[in-house]
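The block underneath contains the structure these notes are about, expressed in structure tokens.
== chain A ==
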Amino acid sequence: MTFINRRALGLLAAGSIAALMASTAMAQEKRVIAVSIPAATHGWTGGVVYHAEQAEKEIEAAFPNIDVIVKTSPSATAQVSALEDLAAAQTLDALVILPFTSEELTGPVEQVKANGTFIAVVDRGLTDPSIQDLYVAGDNIAVGANTAKWMAEQLGNEGKVVVLRGIPTVIDDERIQGFTDVMKDTNIEILDIQYANWNQDEAFTLMQDYLAKYPQIDAVWANDDDMLLGVLEAVKQSGRSEIKYALGGNGMKDVVKMVMDENPMTPISTPYPPSMIKTAIYMVAGQFTGQAPMRGSFKLDAPLITPENADQFYFPDSPF
Partner candidate 1 sequence: MTMAQTLPIPGSAAALPTAAAPALRTVALGKAYGPITVLSEVGLDVRAGEIHAIIGENGAGKSTLMKLLSGHVQPSAGHLEMAGHRVGFADAAAAEAAGVVLVHQEILLAGDLSVAQNLFLGRELTRRWVVDDREMNRRSARILSAIGAHCHPSDRVGSLPLAQRQLVQIARALLEQRKVVIFDEPTAVLANDEVAALLAVVRGLREQGVAVLYISHRLDEVEALADRITVLRDGRMIGTWPAAGLSQRDMAELMVGRKLDMLYPPKRPAPSAVPVLQVSNLVVDHGAVEGSFAVHPGEVLGIGGMIGSGRTELFEGLLGLRPAQGRYILNGKEVAHRSVSAWQTAGLVYLTEDRKGKGLLLDEPLAPNLTLQAMDIVHGRLTLDRRKESTALEQAVATYDIRVRSVHLDAGQLSGGNQQKLLLAKVMMTDPSVVIIDEPTRGIDIGNKSQIYDFINQLVRAGKACIVISSELPELVGLSDRVLVMRAGRIVAELSGDQVTEQNVVYAATSGSAQAGRKTA
Partner candidate 2 sequence: MTTSVLTEAAAAPRRFRWADMGPFLALAIVILAGVMLNSSFLSGTNIANVVTRSAFIAIIAVGATFVISSGGLDLSVGSMMAFVTGIMILTMNRLEPSMGANAILVGAGVGLVVGALCGLLNGLIVTVGKIEPFIATLGTMGIFRALITWMSDGGSIPIDRALREPYRPVYFGNVLGIPFPVILTLIVVLIGAFILYRTKYGRRCMAAGSNAEVARFSGVSVARVRTTAFVIQGICVAVAAICYIPRLGAATPTTGQLWELQVITAVVIGGTALRGGKARVWGTVAGALILEVIANLMVLSNMVSEYLVAAVQGVIIILAMLAHRFIK
């Protein structure tokens, strides 16, 4: 549990509301924790799947009376079907879910809860927050804001930056909002913000175009580390030397490694770690085994990953 930062743990304690009922009597019974997450279609979800499967192995090894079932789905509709199948096949003691979309999954999750299942929601909250017993999420606004603060400080509140954004979603909007809100109070000019769909290739292309369009760029922010890799390649090809920083976000292992190696262009990153799914699964397992109350909302902060703390965020075996 080292990857939960202190503030989150504090929240965890402060947010506990009620003790789990009759937990001692049921201690010997088999507990089923279902985990429903998106399929690994790109880097970040790949990380989610990896961490969920790690959690499954570790928890089942440590607590023989807990059965963790991980189910991945390629789309929101498939996830709804998966929920129905999971609930129909066995009695679920707890459901840990990273919903594709809030709107579409709220109803189906409510159905599962009606059978007395403990509901833990990760990353994207449900439309009706009263359904979720436990909510673990990263802070997308903080991802953008913290990066912007660091960048503004390093540039001395002066300069020109370009931004690459992902796919039009709430996550993307929040990160961009966090970033631009901070930059408004500085003399830094945001030259351009365009979509590159969280895709390396498109980020490479877009960065090439930015370089052609703007003769002077002081820093680049790609709101996801996958895109950052494309950006770095384009910058390298152009041979342009005025670009001081190219930053990403998400905590991709290649980028965390660059931070560890004290890369001058990418000295920091901001986590939005896929490992939050593991956090949530452990918390749910904890209340079944240790009778530790685990209710409430837990927002993981987005502290800067620096060369000093990078090893906490580095999972060399994870695909992300």
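Simple rule for what comes next: a residue touches a chain if its C-beta (ideal position, glycine included) is under 8 Å from a C-beta of that chain, and two chains touch if they have at least 3 such contacts; residues count from 1.
Candidates were picked such that all candidates are chains of the complex that A comes from, given by their letters.
The structure displayed is predicted, hence computed values, not measured ones.
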Complex member in contact with chain A (any copy), out of 1 or 2 = 2
In their shared complex, candidate 2 is touched by residues of chain A numbered 39-43, 45-47, 49-50, 165, 168, 192-195, 198-201, 204-206, 208-213, 226, 229-230, 233, 237-238, 254, 318-320
